[in-house]
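Of the protein chains in this complex, all but one are displayed in their positions.
Right after this comes chain A.
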């Protein structure tokens, strides 16, 4: 017993931390020892170590006590003990921000930096630069210049790195040392070379020409340092990207030649640079991929990790390029480093064939619990991509995902899974019931409000249309009983959808609603009361308008118009049609499957692009009184990419007007353009009312000019028009170096490409979650139908895409996806026509020799129906 005790005591003694129970006040007390003569280096060293240790542990030092200790420390410069002096430098650096008057050590440090002891010089320079500001920097400038070109590598390196730190603070001073840095760059020492290159780049990075020159020089003379090579590769690839130079440029050749460097670090950097270049061809990728393939079998984990991570990136864009590595990747599946194994499997999932999916999934589920959340998200995203590629495998994926959903995990991870299941449900009608069942199970025990509400919304949308809707009611109503306010409110909305869609469930839903009306939360009660009353009317149109398809206006826009309305009291009731519409959400699938650095910024509700335009246009006095902005188009290029002036146009549609916004960029550095405007010649009875010129257009600073056009009122069917455009401006030549323009200029003009206005510019996309209900709501009073033959179109997919892009309407019910091997298809499109009239289009397509199309249009306005049919024809 005693023996055991002894042993334990000894163990804790040997492993204990001599610094563990340090008291700040006691240490500062000890620091008085610094003032004793003669100085005891050993004791003082120990005290300094304690101070630095405390600072490192996050101990807070007050300004007074820090200053006191700092001043006491300065006395230690009298000692010649090397380690003690070095610790003084460290203390100076650590205390530079917390103590006052640290500059009193300047002279001691300057003495050390220029002294004979080489061991002191480098660290002294670094400590000195840490406490120096711009004004004092000029005083030591002479010493710094000497130090940069010093023949002792540590001195030169220290001076270069310290200069680099000071570039941020005093760029103008450090810029004067460029010649010295240049000299240091040809040093034999590898670190000096690296640091000199880094400093030179930071000083010159705004001058593309100088960077190119520097790069040429070093690629010719060659470098010794692998670090410097890595730096050069980064500079070269950045330059390539900026200049958009082709891959035949000497810079690309340099990067490619680095693939044969003898340092693995350089080879990897080069391979990674090539992989990350936009629009690389498969042939250019091949050498990079083959070195990465070699790295896959390296004994070093870091190298294997780097290789497979980069291959994973390649696989996203060029899966075929990675197929050659499949065998090597297979070997990595069982790697003891789970990060490597996960990356290997997800890469294989992208490159492999359908037959290997089952095996890979089995493999991955064996260790999914061991990997970090970041990588779990990677796995889920890979599965999501796979489901789109091989829809038939959805049952394997679904069971895998549901298992993952049961495991522990953070919010990001759960959200990725839920998103993935939802997208599978939307893509595959067969998987709907199993998917919904898994989600129901998940919300029974879900701590994330956002996910619970999202799933409830999904249940409300899809549940009523399944064969047995009644089984979901229990899950939803459980939420009403158990959860927080936000979830309860979402559950009520979901319940209402069941009641509206299924007549036999309606009585029970009404009973449940009744109970919800006694909820303690306002929002929940309000929703319940509202839905209760709507449901009791038992009218299809009401259900469609208020339960299935909610408001389609932009929320910031609604807020602004309501605010405006309250400011100007009027007799008229508030008109919903004056509110700008919400742009339909872009349902583009994200294919980013790399572990992306999660940004720590809180997500704000960003105003949509259209809200920003609305704001900008409202600021121009000529454009007052046009009403709300109805739609803004994507930018249209009116010039070739490589011309003197680059112009693109954005079309803004209002109720009776259009504004054309021309974003112009001047790419000539010896010209200043003034009074820039675009002259528009319409082909139809469109009338150009105003031109708002851009007052100045200096080199490479984009500016916008505008034209206001009135749409023909007498002929509402004239929706398409072609404008021939000419840019007119005053040129003033200027000195490319200084940018000063000459006094007088001359008028000139530049012919732009024609601009088309089509029917799509008059229609805003609106997503109707329940198309059938909306179709019934509008009714068939203004219905028109016509049949067309599309002779030039060969497939249904092509026809669907053409119609969507031509009409600019939102496909609903996922009808934009044509199932494989079908000869007929029905496309549902929804939108709002300029002026606020709902338009719905149903296009039945049949594939025979060409594609035959029967278009049925319903709208609240007769003209609109005619316009659509006329423009299709």
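Just so it is clear, a contact is a pair of C-beta atoms (placed from the backbone, for glycine too) under 8 Å apart; a residue touches a chain by one contact, two chains touch by 3 or more; residues count from 1.
Here, contacts and distances are computed from a predicted model.
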UniProt lists the protein of the undisplayed chain, choosing from "Electron transfer flavoprotein subunit beta", "Serine/threonine-protein phosphatase 2A 55 kDa regulatory subunit B", "Glutathione S-transferase theta-4" or "Coatomer subunit zeta", as "Coatomer subunit zeta"
Write down which of A:375, A:686, A:750 or A:775 is the residue touching the left-out chain. A:375
Contact residue for the chain not shown (choose from A:241, A:358, A:407 or A:742): A:241
Among A:139, A:286, A:302 or A:751, which residue is in touch with the absent chain? A:302
Can you work out which residue in A:35, A:82 or A:792 touches the chain that's missing from view? A:82
Contacts from chain A to the absent chain lie at residues 14-15, 17-19, 42, 45-46, 48-49, 52-53, 56-58, 82-83, 86-87, 90, 93, 119, 122-123, 126, 154, 157-158, 161-162, 164-165, 191, 194-195, 198, 201-202, 205, 227, 230-231, 234-235, 238, 241, 264-265, 268-269, 272, 276, 278, 300-303, 305-306, 309, 313, 336-339, 372, 374-375, 592, 594-598
